[in-house]
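Missing here: one protein chain of the complex. Every other protein chain is in place.
Coming up: chain A.
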Amino acid sequence: MTRRSPWPVSLWLGAALTALLVALALASFLWTPYPAEQVRVLARLKPPSAAHWLGTDHFGRDVLSMIMVGARNSLAVGAAAVGLGLLGGVPLGLLAAGLGRWGDEVLARLGDLVFAFPSVLTAILLTAVLGAGAVNVVLALALFNAAVLARVTRGAALAAWRRPFVGAALALGRGPLSVTLVHVLPNIAGIVVVQATVLFAVAIVNEAALSYLGLGIQPPSPSWGKMLGDAQTYLFTAPLQAVFPGLAIALAVMGLTMLGDGLRDWLDPRHRSSGVL
């Protein structure tokens, strides 16, 4: 093993932004400035003030509180979608690489089927059929994630199978399952983790897109996408409404993407970019 180089800038920044996001979400369990669902119509569409740091929305709800609880919802959907994707995709990818030949072929074509449609479209289709709501959004996004992760795992695992130490292990009489778990999986874990981080960011964008369309997380539970969708109506009358949920989505996605990029650079020095963003 080569000595790991110091953390690249993108990893620092990405980790910091992601930590902030997680902290915001965790804090929302203990404290929010106001109950996020508390409606006060007469105090609606207020700009930021000492009482409401990020202002109030069209029903007079506190925007900061909604963004905090929204972070929790976004993270939960992202984590569930990526977690399920890992559970489904990684074993399938390993299986495809281990089976080779027609087994590999069948799994690859199944993956193509999922990739034939953009992930948001698949998710819209599935929520249209199964009904709107957080659970169905998770299922739809997990399906896409599983396909991506299966493909990435398979590619990496195939490369690992060709390496000398795997051949040596096989020659020593180890079975394919044991070789997969002991030698292949640890060698591809880095690649899978990087991919999962990027998919996490994609899941947050897709959840926001679905909620924006009214198919995702349902009110009264706040969601960044829904907040942005509501704000669209007020672009002329209260343009600030769109700024904070938009900023939240942008920062969360930027943080996770940079974290993924940074992790990749750090784990695999051949991919190293210049170190600047």
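Heads up, the rule we're going with is that a contact is a pair of C-beta atoms (placed from the backbone, for glycine too) under 8 Å apart; a residue touches a chain by one contact, two chains touch by 3 or more; residues count from 1.
Definition applied: contacts and distances are computed from a predicted model.
Asker: Mind telling me which option in "Succinate dehydrogenase hydrophobic membrane anchor subunit", "Metallophosphoesterase family protein", "Peptide/nickel transport system substrate-binding protein" or "Heme lyase CcmF/NrfE family subunit" is what UniProt lists for the chain we can't see?
Answerer: "Peptide/nickel transport system substrate-binding protein"
Asker: Pick from A:Trp12, A:Tyr34 or A:Phe59: which residue touches the chain that isn't shown?
Answerer: Residue touching the chain left out of view: A:Phe59.
Asker: Which of these touches the unseen chain: A:Val41, A:Leu113 or A:Leu172?
Answerer: A:Val41
Asker: Check the options A:Ala132, A:Leu170 or A:Met254 and report the residue that touches the missing chain.
Answerer: Per the contact definition at the top, the residue touching the missing chain is A:Ala132.
Asker: Which residue numbers on chain A touch the omitted chain?
Answerer: Chain A touches the chain not shown through residues 37, 39, 41-42, 44-45, 58-59, 131-132, 214-215, 218-220, 232-238.
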